[in-house]
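Of the protein chains in this complex, one is absent; all others appear in place.
Should a chain be cited, it is by its letter among A, B and C, assigned in written order, with residues numbered from 1 in that chain.
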Amino acid sequence: MRKISLGLGTTALFFFAAGAYAQSWMPPPESQRCPSKWGAGDERGSGNHMKPASVLKGAKLIRTGEVIELGHVLRQGMPLQATRQFNLHMKRTNMSPQANQRGGNEELVTSEIGQVGTQFDGFAHQTHGDSMYNCFKVSETGTRTGFTKLGIEKVGALITRGVLIDVAALKGVETLPDSYEITPDDLQQALARQKLKLEPGDAVIIHTGWGRLWGKENARYMTRSPGIGVAAGEWLVKQDPMLLGADNIPVEVAPPKDPQLSGPIHQMMLVVHGIHLLENLKLDELAAKKVYEFAFIIQPLKLQGGTGSTVAPIAVR
Amino acid sequence: MRKISLGLGTTALFFFAAGAYAQSWMPPPESQRCPSKWGAGDERGSGNHMKPASVLKGAKLIRTGEVIELGHVLRQGMPLQATRQFNLHMKRTNMSPQANQRGGNEELVTSEIGQVGTQFDGFAHQTHGDSMYNCFKVSETGTRTGFTKLGIEKVGALITRGVLIDVAALKGVETLPDSYEITPDDLQQALARQKLKLEPGDAVIIHTGWGRLWGKENARYMTRSPGIGVAAGEWLVKQDPMLLGADNIPVEVAPPKDPQLSGPIHQMMLVVHGIHLLENLKLDELAAKKVYEFAFIIQPLKLQGGTGSTVAPIAVR
Amino acid sequence: MRKISLGLGTTALFFFAAGAYAQSWMPPPESQRCPSKWGAGDERGSGNHMKPASVLKGAKLIRTGEVIELGHVLRQGMPLQATRQFNLHMKRTNMSPQANQRGGNEELVTSEIGQVGTQFDGFAHQTHGDSMYNCFKVSETGTRTGFTKLGIEKVGALITRGVLIDVAALKGVETLPDSYEITPDDLQQALARQKLKLEPGDAVIIHTGWGRLWGKENARYMTRSPGIGVAAGEWLVKQDPMLLGADNIPVEVAPPKDPQLSGPIHQMMLVVHGIHLLENLKLDELAAKKVYEFAFIIQPLKLQGGTGSTVAPIAVR
Partner (left out) sequence: MRKISLGLGTTALFFFAAGAYAQSWMPPPESQRCPSKWGAGDERGSGNHMKPASVLKGAKLIRTGEVIELGHVLRQGMPLQATRQFNLHMKRTNMSPQANQRGGNEELVTSEIGQVGTQFDGFAHQTHGDSMYNCFKVSETGTRTGFTKLGIEKVGALITRGVLIDVAALKGVETLPDSYEITPDDLQQALARQKLKLEPGDAVIIHTGWGRLWGKENARYMTRSPGIGVAAGEWLVKQDPMLLGADNIPVEVAPPKDPQLSGPIHQMMLVVHGIHLLENLKLDELAAKKVYEFAFIIQPLKLQGGTGSTVAPIAVR
């Protein structure tokens, strides 16, 4: 591994792209995945890990009071998928007629605010056909103004132990190659290198270096990314995290190694296992400072019936 | 005080509305307020209190790990000022053509997202004529897509000691009367009753009980509210807080007692002193549980050039 | 008929609401309605009447050059169905830096622009299950950004002979009673009174007087309306019009007389027969001036893939 070069030479690409973990995965039938391990009717999934104990576990990692921001600025010029948009329109200043000449400013935003920027996925975001997490149905719960089940407003703030798994550092690169598939071995070796073990309820954050392209090479950032493959996903499910995050759009490798599949990790995590995803993280500072264990705090917006939320999470140590 | 009735009888109204604190306040000229105490060119104002020390001060108040949410759900049917709106439009499910039948859902939101719901005010929100905090000018920094100075994206997460001042409890009522002006005495007596003192850098949260009307009596909630008057505002400025919040729209009493003034507390805090405001808090649980001191955590969205942010803050104890 | 009172007394209501035309209608199966009479794959339906001949027929009715506007102003405060909205946000004036001090103003509009105000319905607006006009399927042609078939951009300007059928005048009232069902007899008697006959390709406009409530009694305007019932609809289909319009929301009586049905005229016209509807017309001036025959001109917006268009049609005589 140590010979890997930073360049995108054919050798490196071949090495990374080797199909050692090519898979054939399919979402299990409803009978095998419902009710979820959190019980029939559960809408919280991995959010059930959020309890006073996880808060205390996170809080005790706060030693210096240093806060590291993990969210990108929301602005025009950030990468946006497909027809998504982010428009902020500043209104005319409204001047009150009273003696104190108080003027007011405010902005109208038109945006897929649940799915832009640094972004937290709720369970109504993804489906297997008509079926979502815990077998809630789109046809029964989807309305024009939001979902009656699994809405993001039900998540609430999450505080827990955060663990950064720096796969780029493991590989000795600033940025993993385009469409590199992170394997279970990669994750385990990176953790061993960092002398850390995952625990149930962790916020597991994976550093690929891909976030370096944000706002600079948007087209490349959008169309492909290094990330976890199906095998790594299955290993992570077993670790029972509160959420999985990364500094790329889909957390997972894109495009998927199996061309028969579309976003298998999205389906595995959000639909099958009810594990939240956290995308487009800004991890450069965390990685540069080698902060591998920290208090992780996130406050998703309470968008009623929403599929996700743009967020501004932090690491505190 | 103990004789005050819950009803809105004329006696109670007279008592509360008595003009003991009628004021004549005007924003000082620029020469007296600029540069601000945080220095020429400063854009952070009271946000400068946010440092590792404030984080540690907040974190040490986390003892049980209990989290109390302070944000309302964002939904149609919540009170909205003037022409502000909140519309969430769920899109058609997008079904991928691959074998795993992965469907995706997302929502378009059109909203004055910086100024709706439980909401944090940045300094570009308010002016004295053309002049904002630290004498930044609207005419020089305002664009159609945001402000080049004082934008909300510069605030970042805030963690500090939070103090709830329960004025409603002091008065023995669930909800302070319409347009009741909270005085410096009220604040000091409430703190004495709670056996707490304010410290510089606190997140000062005032419970009026007005939030009980949220989503139930929207018209009344919007048109007037109990809140701090000019005298209380000036007293609070001296306490040097990181922010001032309340369970009403404007933090301040509405309408102002001096009809010559429009939103004097908004101008005093945001323009003159650079102190953030936090509005429309959901404080029922905090007040009911008598949680008067806590870790306060808030993550404003990083809306580039924005005037504020809808938020989902929490208290942790 | 001439004894009918303007009041909503029980007698009048009984008379109008009498169930003489209670019906049991259902959309015919696809095998009976596809291909449409305009041919397999046709997307224009009644718009096929728009030809040089219809233009000439309309143009020869222009004798004085008088133009009567048939569209309402688009503004906040107009009646809007369900969650539809119309928001116009005027932006900050943009001042160019050059010597001539040229300032520019523009507005952002967020609205269901295909379905608000005086409004023209295309065929993608309505379905029978998954099936639309000429058996195009929602599941095959609907995308998040519009329909690939039947889009409103394919209609183009329509010019033809317009005929106003003044049912309110026939009944001797300014406004037909709430939920009055217009019958085939009503239409034929009104035409006889006006000494006019319908011809294939006409723009048939029905005056109910309901438009008098626009912007004044919005709740009443929205929840019910006098309009054509199933029998009148079937009679009108036989007249082979280019479009059917009225000064109410749905053209048809609301609610429908048969509680088993939802919007049967919408389905009959748009799905089964491919006849355009034109809603929320402003007909007060046309009716007051007794302009019963005129050149009718309408220019739907070319919203690609859209279901309809807000419009500003005119009558010219």
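Convention: a residue touches a chain if its C-beta (ideal position, glycine included) is under 8 Å from a C-beta of that chain, and two chains touch if they have at least 3 such contacts.
Because the structure is predicted, anything quoted here is derived from the model rather than measured.
Trainee: Return the single residue from A:33, A:57, A:72 or A:91 that touches the missing chain.
Mentor: Spelled out, the listed residue whose C-beta touches the missing chain is A:91.
Trainee: Hey, which subunit A residues sit against the chain that's not shown?
Mentor: Touch set of subunit A with respect to the missing chain: 76, 83, 85, 87, 91-92, 94, 110, 142-144.
Trainee: Touching the missing chain, which residues of subunit B?
Mentor: Spelled out for subunit B, the touching residues are 83, 89-93, 108, 110, 144-145.
Trainee: Provide the residue numbers of subunit C that touch the chain removed from this figure.
Mentor: 25-27, 50-56, 59, 62, 64-67, 69, 71-76, 84, 87-90, 93, 95-115, 117, 124-130, 138, 142-147, 153, 156-157, 159, 259-264, 266-267, 297-308, 310-314, 316
The rule is short, and it goes like this: only the chains that are shown with their structure count from here on.
Trainee: Per the centroid of Cα atoms for each chain, what is the distance between subunit A and subunit C, given in Å?
Mentor: Spacing between the chain centres: roughly 47 Å.
Trainee: Once you find the CA centre of subunit A and the CA centre of subunit B, what distance in Å lies between them?
Mentor: 30
Trainee: What are the residues of subunit B that contact at least two other chains?
Mentor: Those would be 76, 87, 110, 142-144.
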